[in-house]
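Here's a slice of the assembly, chains where they normally sit.
Which chain is which? They are A and B, in the order written, and residues in each are numbered from 1.
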Amino acid sequence: MPASCCFFSCSMHMGMPTSDVAKCVQKFLWHDWKVSCNPSSYLKSDYGTHSRFLNNKSSQREQMGRIHCQALGIEDAPSFPVGEKFQLDDVIESQQFDRDILNAVFEVARDMESIEKNSPGSQLLKGYLMATLFYEPSTRTRLSFESAMKRLGGEVLTTENAREFSSAAKGETLEDTIRTVEGYSDIIVMRHFESGAARRAAATASIPIINAGDGPGQHPTQALLDVYTIEREIGKLDCIKVGLVGDLANGRTVRSLAYLLSKYNDVKIYFVSPDVVKMKDDIKDYLTSKGVEWEESTDLMEVASKCDVVYQTRIQKERFGERIDLYEEARGKYIVSQDVLKVMQKHAVVMHPLPRLDEITVDVDSDPRAAYFRQAKNGLYIRMALLKLLLIGW
Amino acid sequence: MPASCCFFSCSMHMGMPTSDVAKCVQKFLWHDWKVSCNPSSYLKSDYGTHSRFLNNKSSQREQMGRIHCQALGIEDAPSFPVGEKFQLDDVIESQQFDRDILNAVFEVARDMESIEKNSPGSQLLKGYLMATLFYEPSTRTRLSFESAMKRLGGEVLTTENAREFSSAAKGETLEDTIRTVEGYSDIIVMRHFESGAARRAAATASIPIINAGDGPGQHPTQALLDVYTIEREIGKLDCIKVGLVGDLANGRTVRSLAYLLSKYNDVKIYFVSPDVVKMKDDIKDYLTSKGVEWEESTDLMEVASKCDVVYQTRIQKERFGERIDLYEEARGKYIVSQDVLKVMQKHAVVMHPLPRLDEITVDVDSDPRAAYFRQAKNGLYIRMALLKLLLIGW
């Protein structure tokens, strides 16, 4: 979660009173990352068919004469007046989302769950083209995005071999590739092997970029679907107890989840992992600074009995180097099985980012508290919501 | 054609009188494989737009309260009252289809042939999403399915590298993959390298599965398009003479075709092949038990002069081991050329599952009796028919 390179744009209508603009600029200079606030998006009644053709980054910037202001740092989430909606320009990293934005995105995702085949909602993105520019294969994520786009009536251009497309083969820069592909599509979903690639793409592109994972960096849509799933399954995000289990040192999903949970009140987090792959200090320090209670444990059964959510992850053998004995021990110790289910509360759920190997036994699947396949499906709704927000606004 | 693992589901309306249910169960316990009969599909007038949203396996099962009964074995095809329609849940293997079901599918395929661009028929599957989950590349089959879906207004999610998606790379089970992908789509067309994979997928999925080939196992849509082509070309399936030529030991297409032809009356089958790759006894015994006349021959010219259909297949060199002399001899002896055309009857046709190498000479292509490219095209209509039947019923 690199604090050093956080920047987002705040965009406003030219019609906005200058004093408000000044306030906005000032506000952002204090804030930890930039979000773009677009007061025009209040005016839902003004949002007719026509706006579809304006509503991408470049055209909006040109046609609405927005002002962009920038800020750095990662402290103190911005608090916006109730009812204000934010114009998403890109989806690059989890830090982009504060509690208000998360709530707003989740509301849209909830609407997406009830869109029926051939209903007007299923044609929301008719005429829009999404390019999936994948520099490394991730079929699960790609299919989820493509399904989301098609469920909303949009179309898709796919490339799974983007590496051949560009640099590796012919030495083209990512920036040049983006400039070419943005000519063919309305939004780019990008998976890359290098941390920071999504941000570079967004800085170049005049159309929205969604980061579908950039190396060891970010995978923000996974983080969002995790939080959304907790809310859908448990019914709330404040006053919950969450156990993060498995490889906490290397899993970007658990790191992002811990980070996002800090936005809510009275959250308690349990870190359950072998010593070798314990949660790193940066996240622990961050939680402490935010007043989030956390605790480390090696006792899965005890934690499971207390938690609303047991979030299981895979422990990778290669992290243990030559200490295969430690790996085997860890593996056996942190499996979610019927035994764990027995101590879990009735309303609690088991989550997992998938794919799973044997860290959750197959006999858990039929228990109603096994939420991981519902969680995967929630990824569809979150991605539908983000595509809608990025392409046609609120 | 493994007899051991045959099971299909019979599903009925809760509204059906109990005695009828009992009869149905009883009937199926006698039958060789289960088909699902859905009396509700009589009620075409009840089948409005709404049913589109019910009409997948899971929702039907939940909402209609069907009863599932199971049976094993491969003897005696079920005979259903005339006019009754069968609800297809999945397409897994050729044995699933009896004469009545074949006829019904062929009728739908025939309708598909006359669907014109931008006609209402071309929008039958609007709003539906098909996922092509291919664990090994088979571009021909994949394009045929994708064309079928798009010709009916449906949409497609494609993955050709499903191996990277799951087990090989990360060890995910097929079952877990299916549970994820079924969240993104309405039907899954699966190609797999392991025999029985399609059945496992169908057992897991709550949406329909079509087997597009599972290793040395089944490729039922190929079998159906072969039979359909004979009916379209010759005008009948009873009282026909069919010569199966080439590698009969290893070709799953000729094995399936022989099996399906046994459902018809007064069919005579000629097996024309080198000794090394003769038709195996299981099929010959099965035909005998069904009263189907068959004969082995090494004289292609004589057989060709008698047959309505000459079904040619490729002979693979590697089957002959070190006896390359035998291979060369076999190859030369079983080529369909102008000479063979000369002895064939005017109404007879040459078929081939494609791709062909030199086992049919190129100068045969322009003869009206060369049916193999029409046969490939029929695959499109059969797949359109199956997609329609699986997604929106009769």
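Rule of thumb we're sticking to: a contact is a pair of C-beta atoms (placed from the backbone, for glycine too) under 8 Å apart; a residue touches a chain by one contact, two chains touch by 3 or more.
Since the structure is predicted, the reported quantities are computational estimates derived from the model, not experimental observations.
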Given 2 placed chains, full-complex copy number: 3
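By our rule, only the chains that are shown with their structure count from here on.
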Between subunit A and subunit B, centroid-to-centroid distance (C-alpha), Å: 43
In the complex with subunit B, residue positions of subunit A that touch it: 116-118, 122, 137, 139-140, 142-144, 146-147, 150-151, 158, 160, 354-357, 362, 373, 376-377, 380
Contacting residues of subunit B [partner subunit A, same complex]: 49, 52-53, 126-129, 131, 155, 157-159, 161-162, 164-166, 170-173, 175-177, 179-181, 183-185
